[in-house]
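The structure follows.
Of the protein chains in this complex, one is absent; all others appear in place.
== chain A ==
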Amino acid sequence: MKKSICFLIVLVMMFALLAGCSEKAPTGGGATTDDDVIKIGVFEPITGANAAGGALEVEGAQLANKLYPEVLGKKVELVIADNKSDVVEAASAAARLVERDKVVAIIGSWGSSYSMAAGDIVRNQKVPAVAASATNPLVTLDNDFYFRVCFLDPFQGTVMANYAYNNLGARKVAIIREVNNDYAVGLAKFFEDAFVELTGDANAILEVTNYNTGDQDFSSQLLNISQKNPDVIFAPGNFTESALIIKQAKQLGIDIPFIGGDTWETPEFIDIGQQDVEGAVFSTFFTSEVPITSESEIFLKEYRAQYGKEPAAVTALGYDAYLVILDAIERAGSTDPEKIRDEIAKTKNFPGAAGIITLDENGDAVKSAVIKVVRNGEFVYLDTIEPIE
């Protein structure tokens, strides 16, 4: 009796599995369906420490997909792959997109480390990838298949060093960085170089201290820093940890201004930091207060209508990454990834939501930076810094 019940259950489960398969078949890449659907992979952290950042970029790509759902007379489908905020998972998520889902191009990822982890896969499999907000130079360097629609960290580091030096009058700075994050380590380095050059003082950086992704207690690092009395603390790193750092600094009675990078612009940064992150200044890519192109207007209007809030800069970039790929497919007149790659490389004066995109020989966009501050629980626009020619 028991055995037959077991058998029955197994049978039912097998049917369920089969049913699942057949349901998926139309979208799962059968020979007949490949002709009418073009697949673009969205490669983002959906879970883990960077999930909020990934979600913002996915919103952008999905909005763009909704507004421009077709190219070459075919429907465009987004395939979302979760890299789990982990470099090992990132490589396998990218491989899955390319090998199983047969995407013609990839958008992403938030977090330079994950893009770098996927670099070899997109290069070897010859599928172009367009990063929305991965700012580390190594993402596109020596990789003909990786592009990006945002500025680079050497520029961002310079912008923040200038801000600290000119606007905050800082002469001595301490850095606290997320040491296992390529983005944060790179940005800290570029900031350091730029700031030392500005001050002409080789000892202008008083201390560089570290923490790991997922750490929650920063009190001892902060106390060490505060003993050196810096004018400003530069804290490039993930938004949750950064918010906790600033919060704990306030609790320890440390009253030194904090500045950071583009990763801070997520709602979670303010949710977690609350009144303690008031006055935190960071550089980012785009502000809804100053629309740049006609595409910005469309993007802002549609985004506000759909989500009922102001978009983050990375959302606009996720939107732009999709448009750049779509435009390249259009011009290539083909869904061959290599032809699409060649057309992406030729992108020139393309009007994106977050500004005009022209890709240089490395596949990088040259764009202006925006400085924002947290004021009354919102990100408020301060200034636009033009790129250095």
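Rule of thumb we're sticking to: a residue touches a chain if its C-beta (ideal position, glycine included) is under 8 Å from a C-beta of that chain, and two chains touch if they have at least 3 such contacts; residues count from 1.
Convention: contacts and distances are computed from a predicted model.
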| item | value |
| --- | --- |
| The complex's invisible chain, by UniProt name, from "Small basic family protein", "Amino acid/amide ABC transporter membrane protein 1, HAAT family", "Ion-translocating oxidoreductase complex subunit B" or "Na+/H+ antiporter subunit A" | "Amino acid/amide ABC transporter membrane protein 1, HAAT family" |
| Contact partner of the left-out chain, one of A:D120, A:D144, A:D231 or A:E268 | A:E268 |
| Which residue of A:A129, A:I205, A:A243 or A:I325 touches the chain not shown here | A:A243 |
| Residue among A:N124, A:N167, A:Q251 or A:S334 touching the omitted chain | A:Q251 |
| Touching residue (missing chain; options A:T135, A:Q156 or A:Q221) | A:Q221 |
| Positions on chain A contacted by the hidden chain, ascending | 46-49, 51-52, 55, 179-180, 207, 209-212, 214-217, 219-221, 223-224, 227, 240, 243-244, 247, 250-253, 268, 271-272, 274 |
